[in-house]
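All protein chains but one are shown at their positions in the complex.
Take a look at subunit A:
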Amino acid sequence: MNARQVTEDDLHAYVDGQLDSNRRLAVERWLADDDEAAARVEDYRTQTALLHDLFDSVLREPPSDAVQDLTDRLKGRLAFNDNRPAWHARPLVRFAAAVLLLVAGAGGGWIGRGVQTVSPAGQQRQTLATFAEEATQAHRFYTADERFQVELGADNQDELNGWLSKRVGRDVFGPDLGRIGFRLIGGRSLPTDLGAGAQYMYINEANKRITLFVGAPQSGNPSTFSFTQNGDVATFYWVEGTLSYALAGRLSKEELLEIAKAVYSDVKAGPPRRPPPSEPQPRPAETAPQQPQMQDAPAAVQPISDTQKPKDS
């Protein structure tokens, strides 16, 4: 798989989330043995984060009247023009599919799958990749804007969950992540290619914000944990029951994985203070609380990269 040596370009593409899964794996293996390259990757990521720190504030400045007026006019003009083809024909989606990283396979290894498959399973992955892309974009946009980061605050969580459930058309809820230091601050609803989605936002004491994006996929087959990195934003995404989840944050993959595990076990357990869904959902007895294991997934699926060391914190 990694017969070709890792190049300078690969390191950049790795940082920028523009590698296919096979090359990404090769780069991760390379980085595990090459401290100099690993330090460069880290510095490049720091640069990306600094750029966002410097300029994301522009996103929350009101545009000039002229720019706002032109935006509205352009919206009107282009809307007529917007007979977009199906999602799978759009270039962005095709690219999103190309960067999809599938975390699956025997023995907890990573098996990258190409995008050349046109099987229904392949299509589902593309749809999920699009979902993850939208979640990442929404994370970037709304964490940059402190005034409008949520539509509805979390003062009344039942109200928040009820409102978002109505928008999404399914029962959704924002899990309580207090035990890992993240407080729910509120949520907003957003249109996605898969219909309405709900974005929950959390914050920790260090002012780090993470978002959990929940949507209703077209098909609800349980899938595996997948990971994508776009610049400094890392995103884990998966399907559970009839819903898709994407957890995004400016954190390392390992840090985000710990949070994703907590979210996973919470949403699997269902919303607090609510009767369980009418259809019985058998919970596999062998599923350990901290080790998410997907139903119907290939054997021994674990959201763990082979370059990741076991963590106890």
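Just so we're on the same page, contacts are C-beta pairs under 8 Å (C-beta built on N, C-alpha and C of every residue); 3 or more make two chains touch, one makes a residue touch a chain; residues count from 1.
In the analysis below, contacts and distances are computed from a predicted model.
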item	value
Record-based protein name (UniProt) of the chain missing from this complex, from "Alpha-D-ribose 1-methylphosphonate 5-phosphate C-P lyase", "STAS domain-containing protein", "ABC transporter permease" or "Sigma-70 family RNA polymerase sigma factor"	"Sigma-70 family RNA polymerase sigma factor"
Residues of subunit A (touch criterion as defined above) contacting the omitted chain	8-9, 12-13, 16-18, 40, 42-56, 58-59, 61, 63-64, 66-67, 70-71, 73-75, 77-79, 81-85, 89-92, 95, 137, 141, 190-193, 230-231, 251-252, 254-255
